[in-house]
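Take this structure first; my questions come after.
Yeah, one chain of the complex is gone here, protein chain that is, but the others are all in their spots.
What follows is chain A.
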Amino acid sequence: MMATTWTRPWFWAFAAAALAFAATVVLTGVQGAGGLLVAALTFASFSVLVGLGQMAVITMGPGNVDLSIPAVMTLAGTLSLKLMGGAAGTELWGLLAALGIGLGAGVANYALIWLLRIPPIIATLSASFVFQSVAIWSNRGLRIKPPVSLAEFSTGSTLGVPNAAWIGLAAALVFWMLIERTAYGRRLSAIGQNARAARLAGVPVEGVRAATYVLSAVMAALAGFLLSCFSGGAALNMGAEYLLMSIAVVVIGGSSIAGGNSNVPGIWGAALFMFLIVSMLNSYGLGAGVRLILTGVIIVAIVVAASGRRLTP
């Protein structure tokens, strides 16, 4: 078993995350390790939520990418917090509202792609301007706090593991089942390998594509809801860093950019790594410029290492 583990595409993401963790702990000492782990699990879970949706989209092959994730996060966070108004007993409605916003945004994205036949990159990008504008218009600079119960839940832990991480783990499990065990997952992979051949084999290509863009938007909305509860309120730029993050965790996690091949465990490895690499470089006291360059170089190295492994027969 050990002989084959390291050839798995997700191995490199987890190995790199472990290395970054070790390197940080060496410097900061063992007493900081627990706190670092909790922080990593918490922040990684937001990346996991958006990364899973993006993974499904990217699996459909070249040209498929969801650029509206940050805007959907912001919109869902802003509107659901406004709806709840910080009052107790509104939590479920807030969550449902956020998910509903995700659903609507996903349908809007796909409608643009399908009706206007424009490339998904353009469609999701232009839709995201609309989403962002609605968020700005409804927010008007207000900072509404989440209900106390939600704020406590999203920052709290169960059995020593942050609640956010439990949600990220559950979502990953659901996606794993979806990708590996359902007809939808098979069809998604078929479309990514060869959309034309998939259609000729009876795959309902448009139905699967629509479902996938909706799925991605719903995951972004869930992440936005959770993040705004976690950070004590929605902010208009709260989604900004999750655009590149969602794509990076897919790529580093070992899913194929060429499509057809998705990798759920890798999303978690990559999300942990993306957080840990920044905290490692931070604790070594490197400036922002150097930090960004090193982050880039390390990402490229991991992608090369992972793909190199897969190319050897």
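Assume contacts are C-beta pairs under 8 Å (C-beta built on N, C-alpha and C of every residue); 3 or more make two chains touch, one makes a residue touch a chain; residues count from 1.
Note that in this section contacts and distances are computed from a predicted model.
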Protein that the absent chain corresponds to, by UniProt name, given "DsbE family thiol:disulfide interchange protein", "RsbT antagonist protein RsbS", "Sugar ABC transporter ATP-binding protein" or "NADH-quinone oxidoreductase subunit N": "Sugar ABC transporter ATP-binding protein"
Contact with the hidden chain (one of A:150, A:167, A:203 or A:264): A:203
Touch with the omitted chain, as defined above, among A:30, A:159 or A:183: A:183
Touch list for chain A against the chain that is not drawn: 177, 181-184, 186-187, 189-190, 193-194, 196-207, 210, 260-261
